[in-house]
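Note sheet for the following structure.
All protein chains of the complex are present and in place, except for one that has been dropped.
A and B are the chain letters, set down in written order, and residue numbers restart from 1 in every chain.
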Amino acid sequence: MPESAIRVQSLRKIYNVPVREEGLKAAFRGLVHRQLREVKAVDGITFEIAPGEVVGFLGPNGAGKTTTLKVLAGLLHPTSGEAQVLDYIPWRRHKDYLRQMTLVMGQRGQLQWDIPAFESFELCRAIYQIPLSDYRRTRDEFVELLELKDLVQKPVRNLSLGERMKCDMVAALLHRPQILFLDEPTIGLDVTMQKRIRTFIAEYNRRYGATVLLTSHYMADVVALCKRVIVIHQGRILYDGSLAGLVGRFSAFKTIEFTLENAAVDLSAYGEVLSRDDGHITLRVPKSETSRVTARLLTDLVIDDLTIEDPPIEDVIERVFAQEKIE
Amino acid sequence: MSYLRLWWVHLRVGVMNELQYRVNFFVQLFNSLLSLGVGLAGWAIVFTYTETLGGWGRAELLAVMGIHILMGGLINTFIDPNMIRLMQEVRLGTLDYALVKPKDAQVLVSVRQTDFWQMVDVLIGLSVLMVALLQLKSQLGLWQTLAFGVALLLGGLMIYSVFLMLATWSFWFVRVGNILQIFRGIYEAGRWPVDIYPDWLRFGLTFLAPVAFAVTVPAQALTGRLTPLTLGGAALLAIGLLSLSRWFWNFGLRHYTGASA
Partner (left out) sequence: MKGMLDFYITQFKIELSSHFQYRFALLIRIIVLVIEPVIYLVVWTTVAEAHGGIVGGYTRGEFAAYYIAWMLVRQMTVSLGPSDVEDLIRSGELSAMLLRPVNPFHIFLASGPSAKVFTFLWLMPILAILVIVFRPTLSPALWEIATFAAALVMAYILRFVLLWAMQMAAFWITRASALTGMYFAAEFLLSGRLLPISMLPLWAQQIGNVLPFRWSFGFPLDVLLGRLTPLEVGLGFLIQVAWLLVGAFLIKVLWRAGLRRYSAVGG
């Protein structure tokens, strides 16, 4: 087992995109003279991931998450910088490397539309040259885990989005890869399905010790699966560490939730009122003020059930992305 | 070789799947017969005005038509579906899946699709060819038949290379969905022996879009017109086009993956 499963140093990926303007005249001009614009998708990132880790990649759209993932999957050549996965250089696309990794892109499946899923599984078996007994064992194990028994016989186009995703996950993991690149695997799925996929990924990681790099917009994915998160914004790493630490570092607030008998009281003196429902109040206060405000609330008012919480992670992330400058 | 197995598995899965849709068979049969009817009508009309066309007789021209249909069927069954799927996947972004597989990407994208019911044209083409050969009262020796088979194979490989090069353009111009239509139009010229065309067109049909090698040369093999020189030239050109298409494919892939501008 190599020391680190994934190693990235000063990775940079710059695109030159043509500029398109509105109007008929501009369209004419565009025929003769093409203007290019530089887009820095990834602007110098460095990190290391140990074998068996499940790391979440967070960032707004266009932050560079998918680009980084594609570079590590060997689909893109970086403009500069280095990366190694399992001691291979990904974009050399060495066959032995490709046999040990897998890529899953949410909303874009690899299964063929018009044939049943289990036929697509057979195709994967041929492509990865999986021994028959291993193939059967793995396939049956996953089909059971995801409860796909009845679905694999149907043509994929007859399945719902969630069912398709489940089948896609099976197909992606039949060759028991050690490295999983998951690009928004739960996007567009309903809550139950999201949970199923998450559980499956966690189980796969547990059983086979695979390294997982996952991008997602859904905090629930990250909270459920990732002990470590890397936050990317405008092509740079804003934060690399534990999820709890993220909140601690970027959140300047805490929320105090409590129930009041007398719901009509004016609370503006204590802090910002986020909601008041039937006497259930949510108050936002600066972190440093938390104990002082809590003490005052308890003294001044008649309160039942007081809890102090970190703000929802979504809010924290939103604020992180709203930052123009990186500290 | 494992690639042969790869092709076989994909073929088996594809065919078994298409066999379910018998309606498609009847639709294909209808369209093929319609096409055949139109083709025969054209052939008949031309031969009310003349006995020979560019040195080819009526029955010989029927043989050319048969090979044209046969080869067209093979192209539509094995080559066209893969190229269309390739261009579609470039557009949708799902080509990435083919690129992360531990198999040569060019082979993978070239063997995975088949449009089985297009084989109807292969049958029709063969039938027309049989009728033509009967009318010619030709006596085909072993060598002639072998030469025919080889010529057909070489022509097919050349066509594949050209198709691949056309499809590879989609790495730069994503919206070139109907680029294969160029070939369709040019292929129509293969209905007639390329001898009749002016030099510049014959050149184009030989070296740019190898329709001459796909249709006329195999026909030459069957009608005693084939020279070893032509067959040798076909082999050379096939190798040349295969190499060129492979190089272009890799070039396109480097562009797609951002390894070059």
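Going forward, a residue touches a chain if its C-beta (ideal position, glycine included) is under 8 Å from a C-beta of that chain, and two chains touch if they have at least 3 such contacts.
In this text the structure is predicted, and so the values were computed from the model without any measurement.
A.B. asks: Give the residue, chosen from B:2, B:20 or B:52, that touches the chain omitted from the document.
C.D. replies: The one listed residue touching the chain not shown is B:52.
A.B. asks: Taking the full complex into account, find the residue in B:41, B:107, B:134 or B:236 that is in contact with the omitted chain.
C.D. replies: B:41
A.B. asks: Of B:17, B:31, B:94 or B:250, which residue touches the hidden chain?
C.D. replies: The missing chain is touched by B:31.
A.B. asks: If the hidden chain were put back, which residues of subunit B would touch it?
C.D. replies: 23, 27, 30-31, 34-35, 37-38, 41-42, 45-46, 48-50, 52-54, 173, 175-179, 181-182, 184-186, 188-189, 191-192, 196-198, 201
One rule holds for everything that comes next: only the chains that are shown with their structure count from here on.
A.B. asks: Could you grab the centroid distance between subunit A and subunit B? Build each centroid from C-alpha atoms only and quote it in angstrom.
C.D. replies: 45
A.B. asks: Name, in rising order, each residue of subunit A that touches subunit B in their complex.
C.D. replies: Those in contact with subunit B are residues 13, 15-16, 70, 73-79, 91, 93, 95-96, 98-99, 101-103, 105, 108-110, 114-115, 119, 122-123, 126-129.
A.B. asks: Touching subunit A in the complex: which residues of subunit B?
C.D. replies: 2, 5-6, 9-10, 13-14, 16-17, 92-94, 96-97, 99-103, 108, 112, 254, 257-259, 261
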